[in-house]
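Of the protein chains in this complex, all but one are displayed in their positions.
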Amino acid sequence: MKNSFGNSINITIFGESHGNSVGFVLDGLPAGIMVDEQNIRALLALRRPQGAISTQRSEKDEFVIHSGVYNGYTCGTPICVTIPNADTRSKDYGDMERLARPSHADYTAHIKYRGFEDFRGGGHFSGRITAALVAAGGILLPALNKKGIYIGTHIRSCAGVKDREFVNISDDIKELSNKQFPVLDIERATAMQDKILQAKQNGDSVGGILETAIIGIEAGVGEPWFDSFEGLLSHAVFSIPAVKGIEFGAGFAVSEMLGSQSNDAIRTEQGRVYTETNNSGGINGGITNGMPILFRTAIKPTPTISREQQTINYVNLENSTLAAAGRHDPCIVHRARIVVDCVAALVTADALAVKHGTDWLAL
Amino acid sequence: MKNSFGNSINITIFGESHGNSVGFVLDGLPAGIMVDEQNIRALLALRRPQGAISTQRSEKDEFVIHSGVYNGYTCGTPICVTIPNADTRSKDYGDMERLARPSHADYTAHIKYRGFEDFRGGGHFSGRITAALVAAGGILLPALNKKGIYIGTHIRSCAGVKDREFVNISDDIKELSNKQFPVLDIERATAMQDKILQAKQNGDSVGGILETAIIGIEAGVGEPWFDSFEGLLSHAVFSIPAVKGIEFGAGFAVSEMLGSQSNDAIRTEQGRVYTETNNSGGINGGITNGMPILFRTAIKPTPTISREQQTINYVNLENSTLAAAGRHDPCIVHRARIVVDCVAALVTADALAVKHGTDWLAL
Amino acid sequence: MKNSFGNSINITIFGESHGNSVGFVLDGLPAGIMVDEQNIRALLALRRPQGAISTQRSEKDEFVIHSGVYNGYTCGTPICVTIPNADTRSKDYGDMERLARPSHADYTAHIKYRGFEDFRGGGHFSGRITAALVAAGGILLPALNKKGIYIGTHIRSCAGVKDREFVNISDDIKELSNKQFPVLDIERATAMQDKILQAKQNGDSVGGILETAIIGIEAGVGEPWFDSFEGLLSHAVFSIPAVKGIEFGAGFAVSEMLGSQSNDAIRTEQGRVYTETNNSGGINGGITNGMPILFRTAIKPTPTISREQQTINYVNLENSTLAAAGRHDPCIVHRARIVVDCVAALVTADALAVKHGTDWLAL
Partner (left out) sequence: MKNSFGNSINITIFGESHGNSVGFVLDGLPAGIMVDEQNIRALLALRRPQGAISTQRSEKDEFVIHSGVYNGYTCGTPICVTIPNADTRSKDYGDMERLARPSHADYTAHIKYRGFEDFRGGGHFSGRITAALVAAGGILLPALNKKGIYIGTHIRSCAGVKDREFVNISDDIKELSNKQFPVLDIERATAMQDKILQAKQNGDSVGGILETAIIGIEAGVGEPWFDSFEGLLSHAVFSIPAVKGIEFGAGFAVSEMLGSQSNDAIRTEQGRVYTETNNSGGINGGITNGMPILFRTAIKPTPTISREQQTINYVNLENSTLAAAGRHDPCIVHRARIVVDCVAALVTADALAVKHGTDWLAL
C-alpha cells in the first residue's frame, strides 16, 4: 500500500518538499466528528521550527480542506487536505544536486526512481511531509480525547541528557500538550537545548529518544499475530523519517531481566484489573490489557549537516565530499514528537474502529 | 488482516497449541520453486526444544502439504501446510485454567474472546504457532538463497552474556545455519546456557537480544513512508510472541551520537557503492541501500515460570497466586532465532515480488 | 490478495482437484459463533453431484476442522478446514494432459504457471474448490440467520426454461433451502432437468441464470465508490468458475427503461421506509436501502464436454481436436446455487462486521 496505512480508518499521504503541496487523504472516519481548524493549526505549530534550535525554513502551514468536511463536521467521506509549500528555496540545494547526503535517502531514491526523482529538498523523503500526518492528527486526536483516550510524548533523552520518567501520566500528558519543547523536567530541557546549539555551532546534529504514552484504551483491542497493537504501531512509527528503533514497556532492558522481574504482577480491585508494573507496555499477545500503552522511539541525528562528509556523486559515481549548505535542523527530536503522537492516534483510532465499527468514534 | 501478512506474497497462520493442528497458507509464490521437505524439517528442528534448556514438550512436527505443491515444485497456487499437535497434555494446565499467567496473553485473550477462547496451552497465543512460520520459511529461505540472498540470526546477548558482533557476515551466516544454539563465540554460548540452566533451577526464565543480518538485497527495494522496509520488518517481527523491541543499524545508540558519527560515509569503487559504516542498517528513507540489512530484536524472558507470582483468577476476578505447573521453556531466545529468520524471509521475498513481479522469485 | 477476500471477515481458499485436500481459512469471525458440523454437511450435500444430471465423481466431503473452533463455538481465531480429495481418478485425464479444453483454464493456467501447474482435473481451477466456499458458508449462513438475515438462490432460467420470479421472498428462501434442484415452480424444474439430460446425451452441456435474494439487511450498509455493496458482491461472485455476468435489480433491462420507469418510488408507513418497486436491487449509491438485495448471475455451460471440439496441444503448440473423456457435469447451475449463497454470506457478514465491529455477529 506504499503511502497508505490503516484498515478501517486509513490515511494516504503525498507531496514533495519543494513541490506544489504536501497533504493527505484521511478515509474511513465516521460522519459527525468535529473538525476544528484551530486545533489543526495548534498541532502544526508544535511541529514548526523553533528559533535557533531549528531550521530557518519557515512554513506557515496554511492548509486547504478540499473535501470530507461540511459545516465543521466530518461528513463521512474522504477528507483531503493540502498544505502548500511556500518557503522553498531550491537553489540552496544546487550543489547537492548530485551529491548524496550520507544517511539520507538521496541515493536510494535515485536508484529506486531511476533518475526521475524530485530531489529538491529531499523530495518525498523530506520531514516536510510529516506536516500532513500532523494535520490529520489535528482531527484524530480531539476525537480520541472525547472518547477518554489521551496521547502524549516527551523527549526521554536528547544528546545524552535524560528527562525524568512519566510519573502521573495523565497530568504529564496534559502538561506536554502545550510545550514547544516537550520535556517534563524544565532544567533538563535547557541542558538539551544547549547541547543542540553546541552541535549546531559545530555544523553537526544530535538525536534522541521519544517516549509516548497512550491512556484510556480499554483491554481487548488489537489482534494476535500480524495485527498486534505493537506490530501496527511499529509499522506506522517506522514510517517517520529518522526513526531507527522502537521498544514497548521495558523494551530492550528485558534482555537482562529474569522472568520474575519482567513479568507484571496482575491485581484486581473492585472489578478493575491492573498490573503492578508495566514492563509489558500495556500489551500482551498483541492485545491491549487496559494499562497505559508505553513505547519509546529512537530518533537519529539529522543526517543533513554542514560539516564536511565523504560521499559520492550518485550520477557520475565518483567519490566526493559534501558540506551541506541550505537550511537544516541540528535536531528534529522535539519536532518529531507531535508526529509520533499523530501516528499513534491513527493506529489507535483505526484499531478501535475495527473492533467497534466504523461509526463508533463519532457516537 | 489479522492473521495474514504480505502484499504480493502473503501468509495466513492458524492453530491453537492443543487443537488439531497449527499451520499456514502461503499464497503468491510463483510456480516453479523447489519444495524440499528435508529443508522444512531441518528448519523445524532448529526451532524444537533442546534438552535441559528447553521445555520437555516434544513435538515431532510432522507436517502435511495439502495444496500448492506438485511434483516437488510450487505450482503457483496457495500452499496449505498443517502440523498436527501430537504431544499435548492439556491436563497440566488444569490449575491455570482460571489464573492469568502474568505478562502472558491469558487475560487479554479472555477479554477479547469473551470467554470463548481456547485457553489450553496458551491457545492461539502459544509459541507453538511459530512452527507454522518456520515451515513456511523452509520454502522461502532456499528460494531466496538461489537469488543470492542469505539471512542469519545470532544471539547477541542472553541473560546478560554477550556474543561477539558479526564480522564477516556471509561466513557468520553460514556458520549459524547449522547451530542449534546460535552463538558465534562458543565460549559465550556455554556461559549463556549456564545462565539459562541456573534460571531454570530457580523456577525462573531469561531473555535476550537477537541480531539478524540479511545480505544480497540490491539497493532500491522498499517504499517510502508506510511500506518502508523497516516498517514491514518491524510489523512482522512484533508478531512473534515475546518481542518487546526492534532496532535497525545503530538503533537506540543513535540517541547519543552526533550526526557526524551516525552518518554513514558513502564511497564508490569500480561501480560498486557502499558505506564505510552501517549505522543505517542497510536502509535509508525506507529503501534498501545495498548494504547488509541489520536489526536487533529484544526477546523477553518466558512469562510462564514456576516461581510463585501474584495474579488474578480472571473469571471470578479475585486476587490469587500462581506457580505455573506444566512444561515450559526457561529461555526461548535460541528457539526464536529461526522464527525471526523466517519472518525476515517472508518480508524480503514479498518486497522483491512487489518490485520485480510475481514470477521473479522462480526465474 | 489473490486467493483471499474480505476486509474484517476474510477467507483464503486453497486446493487442487486431485491434490491432497481443498480447504479454507476463515479469519476475523468473532468468538462465540456456534459451529454445527451437521449444518456444514447439509450445505455440502446441496453442492454435491445429483444423479444423472451431474458428474459421476462422488466426493463424500468429509472435512477436518484444524483450528479456530473450541467446544462447538468459534474461539475468535482463524478457522482452518480441509476437505480431503477422495475419489480422484487422474488417469481419466491422461488424454487431455496436453490438450486445452476450450473455454476452460487449461491454457491460461499453463501460460501463467509456466508449465508447473497441477493440471490434473483442472487443478486449482476446478469447481471442486468451491466445496471450501460452501463449507465456510456452513458457518456463516447460520450466524447471519440468527441476526435475521436470510439468503436464497433459485435457478431463474436453465437451458432456456424459466422459473417463476420471487413472490414472497422470505417464504421462497425457506422453500429453496432444502431443495437439491432449486427451482420454485416444480414443473419448470422437470423441464429443465429434461433439457440437461438431453444435452448430456448429446455429449453437450447447458448454462443458466441464478437469482439471489438477501433479506434482513438494514439500510446504510456498504460504502460509496470502491466498496459499494454491488462492487464487493460482484467481485466475490466472479470468483466462482463459469460466471460470465452479474446484474442487480432490473439489471440490463434498465437500458430500455425511462427514468420514470426505472426509478423506485419511495414510500414510508409507520416509520418504515420502502420502495414500491425494487429495480435498484436494494442498493443505492453502493449502500443498502433496506429493501431485499436482488441479483442475477449468468452461469455458462460446463466447458468440459464429450463432443469433439477444436483445440490445441498447448505444449507443442499444434492444432488438434478433443472429445473430453472423464466424468463431468452436463450442467452446474443447480450446484453453483449454494456457492453463490455462501459467497453472498461472506460479503454480507464482512460488510456488517466493518460497520458494526468485529464482535457484532456473535452478540
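Think of it as A, B and C in the order they're written, each chain with its own count starting at 1.
Here, a residue touches a chain if its C-beta (ideal position, glycine included) is under 8 Å from a C-beta of that chain, and two chains touch if they have at least 3 such contacts.
Predicted, not measured: the structure shown is a model, and the values here were computed from it.
A.B. asks: Among C:I33, C:I53, C:A105 or C:I151, which one is in touch with the chain left out?
C.D. replies: Reading the full complex, the residue touching the unseen chain is C:A105.
A.B. asks: Of the residues C:I83, C:I129, C:I149 or C:A336, which one touches the chain left out of the display?
C.D. replies: Answering carefully, the residue with contact to the hidden chain is C:I129.
A.B. asks: Looking beyond the chains shown, say which of A:N3, A:S103, A:S157 or A:S228 touches the absent one.
C.D. replies: Residue touching the chain left out of view: A:N3.
A.B. asks: Please output the residues of subunit B touching the missing chain, sorted low to high.
C.D. replies: These residues touch the chain not displayed: 7-8, 77, 224, 354-360.
A.B. asks: Provide the residue numbers of subunit C that touch the chain removed from this figure.
C.D. replies: Residues of subunit C in contact with the hidden chain: 1-5, 7, 13, 100, 102-105, 107-109, 111-112, 124-125, 129, 157-160, 199, 202, 204-209, 219-220, 223-228, 230-232, 234-236, 238-239, 241, 243-252, 254-268, 271, 273, 275-276, 279-281, 283-289, 296, 298-305, 307, 309-312, 314, 317-319.
A.B. asks: Using the touch rule from the top, list residues of subunit A that touch the missing partner.
C.D. replies: On the subunit A side, contact with the omitted chain comes from 1-4, 10, 12-16, 19-23, 25, 27-28, 30-32, 64-68, 70, 73-80, 82, 109, 112-118, 123-124, 359, 362.
Keep this in mind: only the chains that are shown with their structure count from here on.
A.B. asks: On a C-alpha centroid basis, what's the spacing between subunit A and subunit C, in Å?
C.D. replies: Distance between chain centres: 45 Å.
A.B. asks: Would you mind pulling out the distance in Å between where the CA atoms of subunit A average out and where those of subunit B do?
C.D. replies: Using C-alpha averages as centres, the distance is 27 Å.
A.B. asks: Rounded to the nearest whole Å, what is the centre-to-centre distance of subunit B and subunit C, using the mean of the C-alpha atoms as each centre?
C.D. replies: 38
A.B. asks: Which residues of subunit B are in contact with two or more other chains?
C.D. replies: In subunit B, 1-4, 13, 112, 124 touch at least two other chains.
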